[in-house]
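In what follows, a structure is listed as structure tokens, so that the remarks can point back to it.
A protein chain is absent from this complex, but the other protein chains hold their places.
== subunit A ==
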């Protein structure tokens, strides 16, 4: 799906992450937020990186794994109503390029945050737990699984 190009997908959530330039936009956005945090005078480098990682992971979790349905009025009579955004990406296929990319980014951010916090154990606990929040729901074994019925309806 590209801007200005007609597409015939009834639900654009399936494909908008494959649009031209969207991965780059996303990376630039994360980088921009990181620069903003670094520019706050009383944040140390370690805190800025951990904050970047936490903000990114929490936003990603809410946007991709909590939010269900689509912002569009689709003609599928509400199939998407019970699916999270992540489950809709690429028609629910696993290990597609987009999904591989979106799994890699939080891991790389975690490595960077660990490195810049000099492997401090408190930072580790915070960074690792928000990372788990993002990696576990991305596993194919948890596709359309709602543990304890959380976020089912």
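In this section, contacts are C-beta pairs under 8 Å (C-beta built on N, C-alpha and C of every residue); 3 or more make two chains touch, one makes a residue touch a chain; residues count from 1.
In this text, contacts and distances are computed from a predicted model.
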Key: Chain not present in the shown complex, as UniProt names it (candidates "glutaminase", "Brix domain-containing protein", "Serine palmitoyltransferase 1" or "Translocation protein SEC66")   = "Serine palmitoyltransferase 1"
Query = Per the definition of touch given earlier, which of A:8, A:39 or A:77 contacts the omitted chain?
reply = A:77
Touch list for subunit A against the chain that is not drawn = 44-47, 73, 75, 77-79, 81-82, 90-96, 99-100, 103-104, 107, 110-111, 114-122, 124, 128, 135, 140, 143-144, 149, 152-153
